[in-house]
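Of the protein chains in this complex, all but one are displayed in their positions.
Let's look at chain A:
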Amino acid sequence: MLRVSNLEAVYQKMILALRGISLNVKEGQIVALLGSNGAGKSTTLKAISGLLAAEDGHITDGTIEFQGEIINNISPDQLVKKGIFLCMEGRRIFKDLTVEENLYAGAYTRKDRSSIKSDIEKIYEYFPKLKMLEHRKAGYLSGGEQQMLAIGRGLMAKPKLLLLDEPSLGIAPLLVKEIFENIKKINEEEGLTILVVEQNANIALSIAHYGYIIENGRVVMKGEASALLEDKNISEHYLGTGKDIKEGRSNRRRQRIVW
């Protein structure tokens, strides 16, 4: 469904953020994109959703292909209409709008006005907490509730591909679990394809079908989520379960293969 090949992107014409990323998202899958701070995860999502330009960045090389069409230079509003929706990092809900208005804002590009109301009810079924807060200003919601709203707002656009940028950021562990369970449920029930960027590799891989690990703007590892979870290297570097990290780190890093 989505094929990114050798993507290179720079900020302010000089800071190289992506150095040839390639990845592939199949229809109906959840794909996890993992890596540490500054690895280029968010930049990848922004490039796919056309939002790089708003931050003075642009794609210098490579292609992004969505459903067989090259979408490198398409404006963000066109991409939303084509079915790619990005839930930005840090939730970015509209603070002064009510929960309900936020959901309507998500449906902005849709033409089928009549079914919006019933879709809002569907979002409330996935996230019952939102129903109770329907008329509250979104800025007063807790972090977890805001994240639910951000995902719900994304679903309102009826995307074919949902991009999630760090849904666990700044949220209590228990809520993170609930949110990820909901993401999995949405994927299974709606057949929605999801590309999720996470620092919390453990939880992301637990719901994903496939995973990529990137570092310094390159993919350094990829594989089935279950295989990645068992991989010793990964558990040491990203899952925080390794025993002697200090000793092992330096040589293991060198051994890693670059795709």
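Here, contacts are C-beta pairs under 8 Å (C-beta built on N, C-alpha and C of every residue); 3 or more make two chains touch, one makes a residue touch a chain; residues count from 1.
What we mean here is this: contacts and distances are computed from a predicted model.
**Student:** Suppose you had to identify the omitted chain by its UniProt name; would it be "Circularly permuted type 2 ATP-grasp protein", "Deoxyribose-phosphate aldolase", "Sulfite reductase (NADPH) hemoprotein beta-component" or "Branched-chain amino acid transport system permease protein"?
**Tutor:** Choosing among "Circularly permuted type 2 ATP-grasp protein", "Deoxyribose-phosphate aldolase", "Sulfite reductase (NADPH) hemoprotein beta-component" or "Branched-chain amino acid transport system permease protein", the correct UniProt name is "Branched-chain amino acid transport system permease protein".
**Student:** Which candidate, A:M1, A:I71 or A:M88, sits in contact with the chain we can't see?
**Tutor:** The one listed residue touching the chain not shown is A:M88.
**Student:** Taking the full complex into account, find the residue in A:K137, A:K160 or A:H209 that is in contact with the omitted chain.
**Tutor:** A:K137
**Student:** Going by the contact rule already stated, which one of A:D96, A:D112 or A:E125 would touch the omitted chain in the full complex?
**Tutor:** Spelled out, the listed residue whose C-beta touches the missing chain is A:D96.
**Student:** At which residues does chain A meet the chain that is not included here?
**Tutor:** Given the touch definition above, chain A has residues 49, 51, 54, 56, 76-77, 79-81, 85-86, 88, 92-97, 101, 104-106, 108-109, 137, 139-140, 143, 153, 157, 170 touching the missing chain.
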